[in-house]
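For reference, the structure I am asking about is given below.
Entry: chain A
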Amino acid sequence: MPELLDFGKNSIFIWTCYGVTIVVLGAMIITSLRKKKLAKKALAIVLEEQKP
Partner candidate 1 sequence: MISQLKLIVFRDLLLATRSGGSWAQGSIFFILFIMLAAFALGPDQAERGFIAPALVWLAVTFASQLSLGQLFSEDLNDGSLECWVTDNRSLFVYVIGKLFSHWISNFAPILLLSPFAAIMLGADTSSVPILMISLLVGGPAIVLIGAMASALTANLRGAGLLIVLISGPLLASPLIFGVGAVQAGVINSVAMKLLGAISLFSLVLSPVISRLALKIHLE
Partner candidate 2 sequence: MLSYFANPVRFKTLSKWVAPILGIGAAVLIIPSWIMALFIVPADYQQGDTFRIMYVHVPAVFAASGAYAFLAIASFFSFVWRHPLADTAARVAAPIGAAFTFLGLFTGALWGKPMWGAYWVWDARLTSTLVMLFLFLGYMAIRAAIRDENISARIGAIAAMAGAINLPIVKYSVEWWSSLHQSASINLSGSEIDNSMSTTLFVGIIGYFCLFGWLVINNMLSELDTRRTRALVIRSSDQRPSTASKQSTGNPDA
């Protein structure tokens, strides 16, 4: 496995690129899911409160 992950002297560039991409895309996915959950929850609370 270690030799599979080793791309010679430019390893660091390749891994940084993939790492940053994963972090940014992952952050976008997580915030998107969280925002959706929170928005749903807030709407449910307000709807519950305003029930006649």
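If you want to know what made the cut, all candidates are chains of the complex that A comes from, given by their letters.
Criterion: contacts are C-beta pairs under 8 Å (C-beta built on N, C-alpha and C of every residue); 3 or more make two chains touch, one makes a residue touch a chain; residues count from 1.
Just so you know, these numbers come straight off a predicted model, no measurement behind them.
A.B. asks: Given the complex, what touches chain A, 1 or 2?
C.D. replies: Result for chain A: touching candidate is 2.
A.B. asks: Which residues, counting only chain A, touch candidate 2 once they are in their complex?
C.D. replies: 4, 7-8, 10-11, 13-14, 16-18, 20-21, 24-25, 28-29, 32-33, 35-36, 38-40, 42-43, 46-47, 49-52
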